[in-house]
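Here the complex is missing a single protein chain, while all its other protein chains stay put.
Here is chain A:
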């Protein structure tokens, strides 16, 4: 394209230099049809007229070809050579209309308009801007290659990930099942050792308890036996009103007798049989701290789930909304919420009210806990959870992969990014493949200007326009929508926004991803040099 026009540029310069004679308004390429002095045949072949009727300010040919240099034909066109700039055709209605259209002023040869020849200036400017553009294109295109590379890799990764999951639920379940088995078998020796240790500890605890109880009973017997006659009698019991079985405030003798098993007094041996009725209620006269202090034994074995486990989720997978319904505003909140609330750490809260701590594991058990099996268990658990997480974000991943990120995934990098532009009134936010929003600079809620719809460029460059649709509804109107026009640029930025029609927004957006391969630059710049 660019080459072609440069070629024309070159030609035209040549032409003006040589000043090839031809009727006004005729391009060099058609010169041969206008031969001085010879009858002229309309280019559509419709008729032949004397040559002096070419450009005689009267339209003889239906196709307008006899008046290339006057405004006589309604459908004619005039060729401006525009030496120093770009040659062009203008409708012949613009010849001598008092408005300078051709930069070489040739269209206003008889209107009195004072036109300046601006071709060289325009040419210079255009070359500058072309050069600039070419540079941008070049750099942009390089960046694009990178983007393509990254995009492809990212996509492959994701596809692979998805493939894992997509391998089918069965695969995943089987995998999880297998992992569970691995986990369980890896846990087996450890669990057994721990159980053994625990059982031993509990047996020992029971024994100690029993001894303690007997000692206390003896102690209480002695305390109750006020007269130290070796018997606990009814009167002796009555002094301990807390022992009143129906706790009605009057501890009768009959009740005391009942406690003693129907007799008036019991000896230490017989006391043993009534001990269970007494021990809970009995208050030591010395207020000795009889109940054992409650102690929590810290469970050393933690479940493998911890805060940092969430680190195992791939960052860019988890935060994506799992819901693709386009409710506005809430989305973000929910996302944030998801972020900020980590999976709850489940700490074992197993309490032991026995006094004394469980003795440390024996070396063998400890080895099991610290050993390879334990590592396997943790890793396996992680994998199970990872697979589980993949399941959760399966939809997101699938969604992401289903996006059309361009023929070479060059637009993939825009995914999950947002770009802002602040105008005098609003902050506009474009989150490619997601949505466009507008928010007043002075506060207020966000307005959805459309959610990702489709690529909507013309057929030959479908990836030059993005369409975001079904935004917040307009009062008495359609729902808001945004057209994003992409142009090549080194940076990814929103350069302008406007609202050409009510509720139909237009955004200009530059990105390296739309940069086309520059035409062989060396030739091009070489030709520029010649100009």
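Just so we're on the same page, a residue touches a chain if its C-beta (ideal position, glycine included) is under 8 Å from a C-beta of that chain, and two chains touch if they have at least 3 such contacts; residues count from 1.
Going forward, contacts and distances are computed from a predicted model.
Taking the options "Checkpoint clamp complex protein Rad1", "Centromere protein N-like", "Phospholipid-transporting ATPase" or "Glucosidase II alpha subunit b" in turn, only "Glucosidase II alpha subunit b" matches the UniProt protein name of the chain that is not displayed. Checked against the full complex, the candidates A:91, A:189 or A:519 give a single residue touching the omitted chain, namely A:91. Of A:99, A:160, A:198 or A:247, it is A:99 that touches the chain left out of the display. From the options A:21, A:116 or A:424, the residue with contact to the unseen chain in the full assembly is A:424. Note on the undisplayed chain: of the listed residues A:461, A:501 or A:516, the one touching it is A:501.
With the whole complex as reference, residues 56-58, 60, 71-72, 74, 91, 93-94, 97-99, 111, 424, 474-477, 498-504 of chain A touch the missing chain.
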